[in-house]
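For this depiction, one protein chain was excluded, whereas all remaining protein chains were kept in their positions.
Up next is chain A:
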Amino acid sequence: MLHFRDISFRYKIPLRATVLVLVTATVLTASLLLREYRDLRRDMLDGSARWSAVLSQTLVAPMLHDDLWRAFEIVRAATSPGGGEQASAITLVDPRLRIYVSTDPARYPILAPLHERGEAAREIASRIDGAAGTGSHSVEIADKLYVITPIDADGVRLGHMILEHTSTFMQSRFAGMWLSATLVTLFVLLLILPVSWFWGRRMAEPLVHLADCIGKVGATIPPPGALQFEDSKDELGQVGRAVERMFDELREKEGLEREMLFSERLAAIGRLTGGIAHEINNPLGGMLNAIGTYRKHGASDPELAARTMSLLERGLLQIRDTVSALLVEAKAPSHPLAPQDIEDVHILLKPEAAKKSARLQWNCELPDEIPLPATLVRQVLINLVLNALQAVEAGGTVACDIGLSADGMTMAVRNDGRYIEESRLPYLFEPFVGDGNGKHGLGLWITYQIVTGLGGHISVQSEPGLTVFAVDLPLGMAVELESAS
């Protein structure tokens, strides 16, 4: 569901402006109408009072002469549709508050006591009783308005005239007023709303632009000049400048990082070169020594010659190992990995384990061929297991679990040998880190290169008594595979 707070300012500000305009218009119109209603009511009361005064004057003579019919004709004319549009009924009462005559004789029959003619009549009767003076006064009972006017002749009270207004009279006039006021308001709204919408949009635009620019940060940093804002001193200007400053700093930071990365890489290359030099230099020194010894003593000693040759051979083999390890990144064509490949590694490593008198637990659950390059996977496995065998004490255990998960192939190699100190963990996969036992330390680096090259992930956990290397290799990576056949 779309919440209002999730709506873009592009709409939110115009919407708020619209609501504000609508509320203002409604409140204004309502208050004006209320005032108009009061004025209308007052005008009506005033008009009715004046009209009553005139009417009561014309009633003096008929009432003084007790000419009932004449009085009736006057009040009837005053209430007839063409006559006094104001009153719906007029009732005359005598000084004893009995009905003299009424335009509504059914409700107010002649000579009936006024107070017996219903709730409103009783209220009016009590008002007349309590009222003093010669002016008319109005009273609202239920939804009707009554104007009570005394009929006096030479200071003698002949009776009262009760003029009854139905509220519908006010309502119909007020309804007309309401309608016209509403129409005018709607017309004004029609003019104001587009303007407020336009201004709202204008106000929202810088915010939206800012949000767009900031939103891009992370993926990229907007280039200088991408952020456009009015150079004002209001909050938008302040935010704009702050964001611009932030972008500048981000760009600076990015530059620094790039430089750092570059120098880091240079350092890594330096370390690598140093390592290679060292790795090659060691056998070279041995070999040169052997050749020197051979020249000095054993040109005729065939045993020495043989030993020298053997030494040279081992030295060269070590150099070849080093060099071939460095060539790992070269992608060799390979066939898809089959369970047999894993078994081959097992067989290959069994003698190593036996040599170390370590137990090698092998648990392979690969069902079938899987689309991963066999050579590289085998190398990863060999490297990890050899490392593990190296780490265990005599009689220790190395376990290897290979299987398939939803994400691809998993390999876990555990050993209970020496654990890796925590401080070494971050550098474990760097080249030539080694374990301080004279190994050149390229194994894990190569493993890491292969695994990341295959789009996979390698992790290590180590604590006293248990070290686990876990590898996840996703299937289906676009790896060039040689046909299995």
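Methods note: contacts are C-beta pairs under 8 Å (C-beta built on N, C-alpha and C of every residue); 3 or more make two chains touch, one makes a residue touch a chain; residues count from 1.
What we mean here is this: contacts and distances are computed from a predicted model.
Taking the options "Isoniazid-inducible protein iniC", "PhnD/SsuA/transferrin family substrate-binding protein", "Sugar ABC transporter permease" or "Formate dehydrogenase subunit alpha" in turn, only "PhnD/SsuA/transferrin family substrate-binding protein" matches the UniProt protein name of the chain that is not displayed. Only one of A:W51, A:F72, A:Y448 or A:F469 touches the absent chain when the whole complex is considered: A:F72. For the chain left out of this panel, the touching residue among A:G47, A:P109 or A:G270 is A:P109.
By the touch rule set out above, chain A reaches the unshown chain at residues 66-69, 72-73, 76, 101, 105-106, 109-111.
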